[in-house]
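Partial complex: the chains shown occupy the same locations as in the complete assembly.
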Amino acid sequence: MPWQDRPIGSNDVIWRYTKNPIIQRDAIPVSNSVFNSAVVPFNNGFAGVFRCDNKAVQMNIFAGFSKNGIDWEINHDPIIMEEGNTKMIDSDYKYDPRVTFIEDRYWITWCNGYYGPTIGIAYTFDFKEFFQCENAFLPFNRNGVLFPKKINNKYAMLSRPSDNGHTPFGDIFISYSPDMKYWGEHRNVMQATPFEDSAWQCTKIGAGSVPFLTEEGWLMFYHGVINTCNGFRYAMGAAILDKDNPDIVKYRTKPYLLTPSVSYEQVGDVPNVIFPCATIQDIEQDKVAIYYGAADTVVALAFGRISEIIKFTKENTL
Amino acid sequence: MPWQDRPIGSNDVIWRYTKNPIIQRDAIPVSNSVFNSAVVPFNNGFAGVFRCDNKAVQMNIFAGFSKNGIDWEINHDPIIMEEGNTKMIDSDYKYDPRVTFIEDRYWITWCNGYYGPTIGIAYTFDFKEFFQCENAFLPFNRNGVLFPKKINNKYAMLSRPSDNGHTPFGDIFISYSPDMKYWGEHRNVMQATPFEDSAWQCTKIGAGSVPFLTEEGWLMFYHGVINTCNGFRYAMGAAILDKDNPDIVKYRTKPYLLTPSVSYEQVGDVPNVIFPCATIQDIEQDKVAIYYGAADTVVALAFGRISEIIKFTKENTL
Amino acid sequence: MPWQDRPIGSNDVIWRYTKNPIIQRDAIPVSNSVFNSAVVPFNNGFAGVFRCDNKAVQMNIFAGFSKNGIDWEINHDPIIMEEGNTKMIDSDYKYDPRVTFIEDRYWITWCNGYYGPTIGIAYTFDFKEFFQCENAFLPFNRNGVLFPKKINNKYAMLSRPSDNGHTPFGDIFISYSPDMKYWGEHRNVMQATPFEDSAWQCTKIGAGSVPFLTEEGWLMFYHGVINTCNGFRYAMGAAILDKDNPDIVKYRTKPYLLTPSVSYEQVGDVPNVIFPCATIQDIEQDKVAIYYGAADTVVALAFGRISEIIKFTKENTL
Amino acid sequence: MPWQDRPIGSNDVIWRYTKNPIIQRDAIPVSNSVFNSAVVPFNNGFAGVFRCDNKAVQMNIFAGFSKNGIDWEINHDPIIMEEGNTKMIDSDYKYDPRVTFIEDRYWITWCNGYYGPTIGIAYTFDFKEFFQCENAFLPFNRNGVLFPKKINNKYAMLSRPSDNGHTPFGDIFISYSPDMKYWGEHRNVMQATPFEDSAWQCTKIGAGSVPFLTEEGWLMFYHGVINTCNGFRYAMGAAILDKDNPDIVKYRTKPYLLTPSVSYEQVGDVPNVIFPCATIQDIEQDKVAIYYGAADTVVALAFGRISEIIKFTKENTL
């Protein structure tokens, strides 16, 4: 897996890859920007689904492949969907994909344009053929993230109900499905914080990377937003959800883990954005690599020790 | 059923009951207002679920009974929910109920406060005991209306996704459920109109009364909203949805059927509101009685001939 | 001309017709409302152009006729335009007409929907055939009012540049044209007032009735708007513009002349609106009848003595 | 004192005077409206300070006198201020006065326009000569209400910090002064409520009448505001503050005591407003008369039994 040791002298729980960004805005010929993208181990390497906005700033998702998780070849054409469990595969746009392997296949979730943003779902076995399913929810929704295994025999998805614009509010909810077609049992999981308590996540929050199981529960990286007088600033924190009942937040970072502070995060199509969408982790080696979109323009990579992240989250919980 | 013939000299498709409002704002001791309420035939008379805001302007729903559909006795205490298919029966508030009889029981839907407005569901056999089920959707949603029979073996519900305030947009969607617990197959059914085409419904629309089957399809009364320089004005129209595939709008009134133009509709807690929530109809006698909230303050009644409404809707369709 | 003496005991400069409103909202079969309309002497009686919103709340203008200026017969079909000095006679909507006789014909101006509201122009000789000309201006504009004779050999028009919504600002400008096709020499004539000076006209103002010449200059009734916590309130004032150079405001009422204070002005589709659009006057008899829209729903009539209005305007000028 | 017994059959804690409004909008020749005004016992009758907006809708305060507290003679000219403890007696506007007798004189507080709304202070001995003092606070503030005696040897004033427009938020604070010139020890007393708890007062609240001492503490009537889709609605509640430490709210009505529901409260310059500004009470006779502005247009009167109000407030406290 992608890895780089902590810089000497650093005490940070999370540190950036020194060669960031790993994917430039012009990674494929048509792209205006490549960001907010998701990767998974695949065959002997890695595969991913990438948000590439084209030069008309139309948002779509593209498959890509890598041997080392750092150097990526992204297809020059967007993913073409075939019918999965639905005939309705309309999409005005697709953005902010996540990828989750469950049982026998890779599930893609993304923000799907159907009379407003909602959560699109598709699956693939090979990152060549993709089968689109029913949208999970009614609009308006963003940041749908599936758990990598069923909970109580049902699929489980985090999402962030929103409005039809630059939503100035937003909590993370969980929903369950017996069949990836019908969804229910919606529960509020995590809320945006009072300004006084943790301002970087006081405007809205959204699920980020696919949760993975640790000894303390499901570890997930998420984004939090503060509304400054010059617009939204997105930073990253971590949450640990109960293993059997992920409605329950066991711990959640009051401080951020990563905030925009280097050039490719501070300057770009949308300044001051860190937006985590995926991790590659090795529990035994105690390593996690976090993929995040930076400034809505490029893809960057950060690293951490899982045990340290858990310790930090527990000791600095809200 | 409640009925009054068309006033002599009138050409209106829909006409008001001359003794409106039928339910005053102080109908029960604690009520600030009684409006946006739903009724059904029950036993040898009628039963209903009523939105009564109390004098703290807390919103809740109350059962009520009537012999003639016009004179109502509303319980002085709100409905207490027991567990139906869920243990999660939290409600910060309940408002704008609808009632639908399906197969063996009466289903109540309403706008349920759970981290924002969404669609609550409950059932009753007797209007004494009520069993709350899982909320149908994630917030933010309003105006959930069930079809009175299953479509393709699934429950079907209209609703209006919204935001967390005085939503200035909104279309009617349909969703399906095999079991009243998990919902999916969401489709956009009807959209707010361009201002130029039909301004009374150009800001947002919402399902109103429970659809009933006619020879042309499902007939439903809905509300449409225009945003004037002095706030929202709510009027009422009709739509006919395809019998077998109610995603399809066959006809929909370009003109309104009823707009605020008498005192109890124009003056009250929220001026200029007509908000239909229920009908009592007799297909054979070609009669329908429409119950609507007026000015967010009282309940009023209007009448029409079903055949004429269908004819008008077809001839004046958008 | 229409007339009613001042009520005994009244000191008001302007007084209402006791049988107001003179035109009800359902004056023609299709109308939702009839308001903000204009009349002129015609043949041995009067003719007018009326804003009738239909029951789809589509806005259009209709010709009408009256023998006494009070009882009106309005055509049941909207005005059909033929080509005047342009082939471009598109209108998404037409509203708030004014009528001005200049030299040999009647000119109609109105708010014309062409990629936003702007000022439409047409002429007629007989109120049967109407010939549409080029729009006077680019959008966004409202309340275009022509002077009844050329100024320095050019047509002159007052208007109120605005935005594409419920504009919360607005001054009255004047523009000139040699030919009713090309317009220029735009000048700011009157501005909305500081809140402290005259709050009823502090949000925006707009030209109302066609100016007519008095010994002191052009006398015009206009509307002023205040933005309350419950929306806009429209009242009426008067201004006297210099005879030869109507860019110059000689006098302008600091107090309003008429403010919504009777039921048909306070309650309706848009509460609290008085919107003057036309006058019939007899200089020799010292009488003026003012036609105004009330509550965006009906047409009402008020009367005054021209000499008293001039005196009041001079003595109470801003 | 003004009084009328409770209507037969009524259970309301507060009931309206049957001849409301007691002061019409045209009570003096120049007035557009007379509302939100304050009265006190004076000599053998009553005196008051009245908000009369003139017909330019300029806001000013006028002295008035009455023998019975119901029929008022209001001066035709506004109050002229002389220098009290300051030379700075600028006022862009004056509105919403309150009057409090403390020790040897009558203190007037009002919303004073000085680079925004703040709290003006003046005193009079005779309602003929008025002496303006330093404004109590920096802008932006409204609804300054003095306690009728010193608390811990200091003057005490309730107020509502706000912004420079139609403020959509607002709590009641208390401040203290040793000398009516310098103010400090500001404390938050009462906050707007969560929507779910008491929606009529969820947007903002403001002190209303001058508190008077009862056996339970200071009894004050205040206004609460809800922001509907058609603007603000103002209703009235009661609060009981601790006698010695009025920072402490002992009881506060969760339900309103009076909400707009008759014509002169629902229709007017600003629909749906009840705004209490003063009381006349007789503790021994257990009577209170409440003066309130209605619809920002007129002055109305309501009555209640002090003991019942206290009982209701205690039993229905938030």
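Order of writing sets the labels: A, B, C and D. Residues in every chain begin at 1.
Convention: contacts are C-beta pairs under 8 Å (C-beta built on N, C-alpha and C of every residue); 3 or more make two chains touch, one makes a residue touch a chain.
The model shown is predicted, which means the values in this text are computed figures rather than measured ones.
Student: Copy number of the whole complex, given 4 identical chains are placed, is what?
Tutor: Per the structure file, the complete homomer consists of 6 copies.
Throughout what follows, only the chains that are shown with their structure count from here on.
Student: Same or different: at the chain B/chain D interface, is the fraction of residue numbers used by both copies above or below half?
Tutor: Here the answer is different, because the shared fraction of interface numbers falls below one half.
Student: Could you tell me which of A-B or B-D has an interface matching C-D, in the sense that over half of the contact pairs are shared by residue number?
Tutor: Within A-B or B-D, the interface duplicating C-D belongs to B-D.
Student: How far is the middle of chain B from the middle of chain C, if each middle is the mean of its Cα atoms, in Å?
Tutor: 41
Student: With chain centres defined as C-alpha means, what is the inter-centre distance between chain A and chain D in Å?
Tutor: Measuring from centre to centre gives 54 Å for this pair.
Student: Which chain B residues reach two or more other chains?
Tutor: Where chain B meets two or more other chains at a single residue, that happens at 230-231, 267, 271-272.
Student: So with touch defined the way it is at the top, what topology do the chains form here? Options are line, ring, star, complete, other.
Tutor: Graph shape, chains as nodes and touching pairs as edges: none of the named types, so other.
Student: Give the pairs of chains that touch; include all such pairs.
Tutor: In this structure, the chains touch in these pairs: A-B, B-C, B-D, C-D.
Student: For chain C, which residues count as touching chain B in their complex?
Tutor: Listed in rising order, the residues of chain C that touch chain B are 25, 29, 32, 53-59, 92-93, 113, 166, 230-232, 267-272, 296.
Student: Per the contact definition, I'd like the list of chain D residues that touch chain B in the complex.
Tutor: For chain D paired with chain B, touching residues are 11, 195-200, 226-231, 233, 254-256, 259-261, 263, 266-267, 271-272.
Student: If you look only at chain B, which of its residues touch chain A in the complex?
Tutor: Chain B reaches chain A through residues 86, 88, 114-116, 118, 134-141, 159, 161, 163-164, 169, 171, 173, 175-179, 181-188, 191.
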